[in-house]
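Only one protein chain is missing; all other protein chains are in place.
The chains carry the letters A, B and C, assigned in the order they are written, with residues numbered from 1 in each.
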Amino acid sequence: MPPAYTNKEMMALAAGRLVDNGDILFAGTGLSMLAATVAKRIHAPAATVFFETGGIDPALAELPLAVADPRVMSGSCLNSGLLDAFSLLAHRRLRTISFLGAAQIDAYGNINTTCLGDYHRPRVRFPGSGGACDAMSQAFAVILFMQHDKQRFVEKLDYLTSPGWLSGGDSREKAGFQRGGPRAVVTNLGVMKFDETTRRMYLHQLYPGVSAQEVADNTGFEMDLTRASQAEPPSEAELKALREDVDPQRLILGPAAE
Amino acid sequence: MPPAYTNKEMMALAAGRLVDNGDILFAGTGLSMLAATVAKRIHAPAATVFFETGGIDPALAELPLAVADPRVMSGSCLNSGLLDAFSLLAHRRLRTISFLGAAQIDAYGNINTTCLGDYHRPRVRFPGSGGACDAMSQAFAVILFMQHDKQRFVEKLDYLTSPGWLSGGDSREKAGFQRGGPRAVVTNLGVMKFDETTRRMYLHQLYPGVSAQEVADNTGFEMDLTRASQAEPPSEAELKALREDVDPQRLILGPAAE
Amino acid sequence: MSEGNDPQGKFMSAEEAVRRFVKDGDLVTIGGFTVSRNPMALAREIIRQGRRDLHLAVHSHGQAMDLLVGAGCVRRIEVAYGGTGRFAPTCIRFRRAAQSGELEVEDYSNFQMGLRFLAGALNLPFMPCRSGLESDLLAKWGFSPELRQREGKLARHKAVVTENPFGDTGERVVLLPALTPDVALIHAQYVGDDGTVRIKGLTFLDLEQARAASRVIVSCEEIVPAAYLRQDPDQNSLPHFLIDAVVRAPYGAHPTACHYFYDYDPRHLNMYRREAGEDESFRGYLKRWVFDAPDQESYLAQVGTSDLIRIRANSQAGYAPGLDRR
Partner (left out) sequence: MSEGNDPQGKFMSAEEAVRRFVKDGDLVTIGGFTVSRNPMALAREIIRQGRRDLHLAVHSHGQAMDLLVGAGCVRRIEVAYGGTGRFAPTCIRFRRAAQSGELEVEDYSNFQMGLRFLAGALNLPFMPCRSGLESDLLAKWGFSPELRQREGKLARHKAVVTENPFGDTGERVVLLPALTPDVALIHAQYVGDDGTVRIKGLTFLDLEQARAASRVIVSCEEIVPAAYLRQDPDQNSLPHFLIDAVVRAPYGAHPTACHYFYDYDPRHLNMYRREAGEDESFRGYLKRWVFDAPDQESYLAQVGTSDLIRIRANSQAGYAPGLDRR
C-alpha cells in the first residue's frame, strides 16, 4: 500500500522536483522554504538557496519560519542585506529561480498579494509585495504556490502586485522586462504551466486521485486540460526527507496524514 | 629669534588652522593629509577624518601616503568602501570639509586636475578627478592647496574638472548645487578667500615676509589685495607636532628648513 | 549606559531619546525585518509617549510596525510587506487598520524600498528600477496627487516611468523617489562608547535607512569600549558621527530575534496574534506590555526569566536550536 501523505507534502515535493541541481534559488517563507530545502536534500545538493534578506547559502540546519529568521544567518556563505540579495536576483548571468505564494492568480500568471476589493478601502488586506514583484519582474524564472479554488484562480485580479505574462503573447517583453516570468503553478490539485506562445496557463500534471474536472471546477477562468499527465506520488524517500529532516516539528507541513 | 620653517610647513599649518573642533574632514593625499592630522593633534582633537576609499576615522598612527594606504584601515571606526564614503561626503546633515590640491585654479575657485592643452591630446596629463569633482560638488565646504604661480592661477582653465563658484554670484546655486563650494585657497604665499557676494577670490592673509605685490605677480588674474592681513607664523608647538608627531620621516614635508 | 566616556552626550534613556528625537508627524523608519531585530524597546516608548500622526516608511515589517499601527501612532505608511512569517502571514493590526481606512497605505516592493533608502543615503533624488512595470504598484496610488502636492514631505509622484537614454531601444524604466526619513530607529548588538555601531547577522536595510535619515536612534544589547570595536573595523556597521542617541536596551528587540543574543519568542508572538485579533484584547496587550511596564527593565520582568532563558541564542548557531516554535 502506498504511503499516505497530505496536500502540503505533495505540493512541497512537486515544487521541489522542478529544481535542477546547481540552480540558484530565491526562496520565500512557508511552502517555498520546504520545496527548496527538500530538493537540496534529495536530488539537488548543489542547488544554492538565498533569501531577499541577504542570507546567502545558509546551512539551514533548522527550518526558518520567515526570511529574516536567524536560521538564515547561520553557516552561510555570506550574510549581507537586501540590496546585495536583489543584486543576485537580478544578476544578468545567474539563472535565479524564485518560489512565491499568492492570494490570487489570473490565466497569465499575474499575481495579487496585496488586497481584495478596492485598494483604498480593501475588503481583505494581505501583506503586500515584499520581494514578489521584484522576483516576478527580474528573476530568471518563478514557481508559484496556490490553493486551488475559484476565489483565487480568477479572470481578473483585484490588484496586480507582481507581473507574470501580463496579457500573454509577447506582452511581457514589450512592457520592458528582460527575462523571467512564471514557469509553473503548484497547487493542491496539480501543476500548471504556461503555453510557450500564448503564455496562457494550462494543466500540466494532476496529482494521484485528482480529476481534470476537479481542476476545472476550482478554476475561475478557462484552462486547457488536454495536456495533463499524472504526477508521481511522493516516494518513501521523499516523504522521509521532508518529515524527518526538513520539517520534523511540522511547522509548515501542519497536521500529518491520517 | 622665531623658528625657521618651510613653505610646506606653513601651508599645512595655515590649512590646519581652518579646521574647527568637531569638523568631519574628507582628506586626500599629500598636504591635505598633513593639515587634517596636525589640526587633530593640536586644536581639533574631536575632528574626524575620513577618506574616499572608505576608511572612516582611522587611528593614523603613521602618516598615509595615499588614501588607499593600509594606514587608513587601522584602528578605524569603520572600514567600508567608496560608496559608503561618498554617502558621508554628500550627507545632508553632516558638514563635511574637504581638502584638495589642484594643478590650475581660476578666480572663482574652479579647479583643473585633469590636463593642460587639448583634452584629447593633452600637453600634460594629470591624474584626473578622483573624488575632487565629488567633493567640490557635494561637500559642505572645500579648502584648496595650490602652488602660487601664474601658470596655476589662470584666467581660464584648460579643463574644468571640479566646479567651484563657476562664474561667481549665484551661478553655482543656479547650476543645481545644493551647498558647498571652495572656502579658502592655501598657497605658499598666503591664504585666499572668496567674496560672499561676487564669489571672486581675494587675498585674505599673507604669510610673514610675503608682500601683496608678490601675490599679484604670481596670479594670472586680477585679485583684490586690499583685505589682506598678516598670518601668524608657526608656533613652536605647531612645528613640534608637525615634525615630530605627524611626519617625522618628512615623507610629505620634504627637506627641512636650513 | 556604561561607564564609557560620552563627550557628545549621545548616551541616554529610551524615554529621553524618544522625547528629544521623535516628534508627532515625523517620517519614521525602523530597522530590522519581520521577526528579527525590530527596535521594540523604542517602539514601546513611542507608544508610551503617545506620538501621533507618524508617517512610517518601511520595507518588510512585522512586530514593531504592527504595534505602532495598533496603538494609533501611525497615520500613513509606505510599506512593502506587513507580516511576521508563520506567526502572522499578514500583520494583524496593520490589516485591520488598512481595511478600516484609518491607515493610509502606499505599497512598494522590497527592492523598490531598498533603492529608495539607498537614494536617500547617497543624497540622490531618485533611483531607477526594473521592478513593477504594468503592475498596480505603479498604477494605484495610496497617496493622491493632491495629498502629495499638499504635504511637503511627500514626493510629487509615487513613481514615474521613463526611457533609458543610454540605449537604442527605448527601454522602459521605473523611477522611484528617494526617502529621507526624519528619524531612523535601529536595534544593534553592539555600540562602542564613542557611538560606533556593530550589527551582527543580516543588516537588511538598516545601514541605508540610517544613512538616509536626518536623525538616528540606536538601541543596543551591549555598550562596549570603542577600542574593542576598533580592533576589527571591517566588522563595524555605522560611524559614531551619524548617531544622535544610543540607548542601552538588553533584549531590546524582544519578541523578535537578535542574532547571537536571542531567538524570536514563539510563545509571545503566538499570544500576540491571539490578543491582537480583537480590539479589547489588544488594549489589554498594550496595557500589560507597554503602559504598565514603564521601561525595558520592567518589561523584561513581565516576560520573566524562563522565557528569556528559553530563547537565549546558542553561541555557535546564533539562535536557540531545538526551540519549540509551534
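Methods note: a residue touches a chain if its C-beta (ideal position, glycine included) is under 8 Å from a C-beta of that chain, and two chains touch if they have at least 3 such contacts.
Bear in mind that the values here come from a model prediction, so they are computed numbers and not experimental data.
Colleague: Missing chain touches which shown chains?
Modeller: Missing chain, whole complex, touching shown chains: A, B, C.
Colleague: Identify the residue among A:18, A:35, A:67 or A:83 that touches the chain left out of the display.
Modeller: A:83
Colleague: Among B:6, B:48, B:74 or B:205, which residue is in touch with the absent chain?
Modeller: Checking the options B:6, B:48, B:74 or B:205, the one contacting the hidden chain is B:74.
Colleague: Specify the residue from the set C:22, C:80 or C:127 that touches the hidden chain.
Modeller: C:127
Colleague: Just the residue numbers, please: which parts of subunit B touch the chain that's not shown?
Modeller: Contacting residues on subunit B, toward the hidden partner: 29-30, 52-55, 61-62, 64-74, 79-83, 86, 89-90, 114-115, 119-134, 137-138, 159-163, 166, 175-178, 249, 251-252.
Colleague: What residues on subunit A make contact with the chain left out of this view?
Modeller: Within subunit A, the residues that touch the unshown chain are 24, 46, 48, 50, 56-59, 73-79, 83-84, 86-88, 90-94, 138.
Colleague: By the contact criterion defined above, which parts of subunit C meet the unshown chain? Give residue numbers in ascending order.
Modeller: 115, 119, 122-130, 155-157, 160, 162, 164-168, 171, 173, 175, 177-178, 200-201, 234-235
Definition applied: only the chains that are shown with their structure count from here on.
Colleague: Would you identify the shape of the chain contact graph, picking one of line, ring, star, complete or other?
Modeller: line
Colleague: Looking at B-C and A-C, which pair shares more C-beta contacts?
Modeller: So, comparing the two chain pairs, more contacts are at A-C.
Colleague: So which chain is the furthest away from subunit C, centre to centre on CA atoms?
Modeller: Computed centres place B farthest from subunit C.
Colleague: Counting in whole Å, what is the centre-to-centre distance of subunit A and subunit B, each centre being its mean C-alpha position?
Modeller: 57
Colleague: Which parts of subunit C, given as residue numbers and ranges, touch two or more other chains?
Modeller: Not one residue of subunit C touches more than one other chain, so the list is empty.
Colleague: Which residues does subunit B have that touch at least 2 chains other than itself?
Modeller: Where subunit B is concerned, no single residue meets two or more other chains.
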